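In this view, the complex is presented without one of its protein chains, the others remaining in place.
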Amino acid sequence: MRPVVALLTDFGLHDHYVGVMKGVILGIAPRVTLVDLVHEVPPGDVLAGALHLDAAVDSFPTETLFLAVVDPGVGTARRALAARVGPWRFVLPDNGLLSAVLDRHPLRGAWSAEDPSFHLPSPGRTFHGRDVFAPLAAWWVDGTDPSRFGPPIRDPVRIPIPRARPVSDGWEGEVLLVDRFGNAVTNLPAPPPGSTAHALAGVFPAASTYGAVAPGEPLAVTGSTGRLELSVSGGSAARVYGLARGTTVRLEVP
Amino acid sequence: MRPVVALLTDFGLHDHYVGVMKGVILGIAPRVTLVDLVHEVPPGDVLAGALHLDAAVDSFPTETLFLAVVDPGVGTARRALAARVGPWRFVLPDNGLLSAVLDRHPLRGAWSAEDPSFHLPSPGRTFHGRDVFAPLAAWWVDGTDPSRFGPPIRDPVRIPIPRARPVSDGWEGEVLLVDRFGNAVTNLPAPPPGSTAHALAGVFPAASTYGAVAPGEPLAVTGSTGRLELSVSGGSAARVYGLARGTTVRLEVP
Partner (left out) sequence: MRPVVALLTDFGLHDHYVGVMKGVILGIAPRVTLVDLVHEVPPGDVLAGALHLDAAVDSFPTETLFLAVVDPGVGTARRALAARVGPWRFVLPDNGLLSAVLDRHPLRGAWSAEDPSFHLPSPGRTFHGRDVFAPLAAWWVDGTDPSRFGPPIRDPVRIPIPRARPVSDGWEGEVLLVDRFGNAVTNLPAPPPGSTAHALAGVFPAASTYGAVAPGEPLAVTGSTGRLELSVSGGSAARVYGLARGTTVRLEVP
């Protein structure tokens, strides 16, 4: 069985950076299966990276290694992390990228991967994706025990992941991500039949799916991770209502 | 031989949706070779998806499985389809995505893939790419006979694919796709030497290839699928002449 390495970065696809990481991995672990998870995380946006990672992990096989690089602190004293969380493996900067996954799955081991013999020699300190994280991922899927990368740690950095809270008539929370279709993924629970979501000037009645209402109509659906999603059938809820990450959302449950 | 699964969606690459579909496939069929065909189909644009699929299939090996998800009716009563067309396999919503391929290749079998034991359990009804189509594709390339997915059908949904028609002095048709270079791919036949294409204010003399005319000059070439393509050497015909899908094109053959 070829190990799966899933890559998440904020490198975008306009440069050669993601391809170069893959070249490094294949030089060390040629039998790996590489999967692009997402590379369009907004530059340096650790929270967005953490949310994408959390939304995706459950769909991947046991032992998948997630190589995640959203790393505004590259080259500083922040640690490089190898971690086992739930049934998966992670290699990433220790800056909170794992926070949302750790809110749902147990930490089963973490190491500060500071032994330079598992890094590549490098002219600078700006591309740890290539020089630190890619080789660590490759060595790990190639069979090296992560305890060899450096000392165990118990305190990976956590950043707060916004959570919805119950209010008198339902829930209050916020938009976490806006997707390509203009759907606003929120942190509120799935909308029960008869409930209505409110965000800015928008009123979104609960519906089962986009095609259940007329084109152009707003609706609140149970999104792909089981949470409330605000949409416009055949359109962009984000554009029509000005929704963005952080927009407050209320769900009225009758 | 590892089976090839080629993915075509309107999911774009800014979200984790495509990566998540791949995670599901690898969990069921780890020995597959995954290929991205195109993910930038305009949201919900079934015709564009059908045209891209048709332009691509001939380049892929026998038995390739095309997993195509442009699915504005996700979660409604529209069927999920597993189909054999020509030497390939297809898994897609039954909304016309196969129409252009079916105009050129024989339908050799189709099934309404409604047996939930081949789907994933799902919290909602908005991400059949992950919960229905990806697992069906994976089971099929893993060896499951598609007749187990559900009952055979003979009437996949067809949408009209625009065709050119002969006129007194040549052909009249339209622009089907505009590519990254601003070339306008049409449904007219290849331009014979000495012919001239007309579209809006543009006049495009037949030429063998872009570099055969001076930079900035318009030309009509035989495009990659053997049909008329309108171009500007070293420039964008779409931008210079305002060409877009549906723009009428006439080809004058002397």
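Observations on the structure shown:
We just call them A and B in the order they show up, numbering each chain from 1.
The rule we apply is simple: a contact is a pair of C-beta atoms (placed from the backbone, for glycine too) under 8 Å apart; a residue touches a chain by one contact, two chains touch by 3 or more.
Note that this is a predicted model, so its numbers are computed, not measured.
For the options A:His52, A:Arg79 or A:Arg130, the residue in contact with the chain missing from this view is A:Arg130.
Counting the whole complex, the residues of chain B in touch with the unshown chain are 1-2, 4, 6, 8, 13, 33, 35-40, 52, 55-56, 59-61, 64, 177, 179-181, 190, 208-212, 221-226, 229, 234. Taking the complete complex into account, residues 11-24, 26-27, 30-31, 34, 43-44, 72-76, 78, 122-127, 130 of chain A touch the chain not shown.
Everything that follows uses one rule, which is that only the chains that are shown with their structure count from here on.
If you average the Cα atoms of chain A and of chain B, the two centres end up 30 Å apart.
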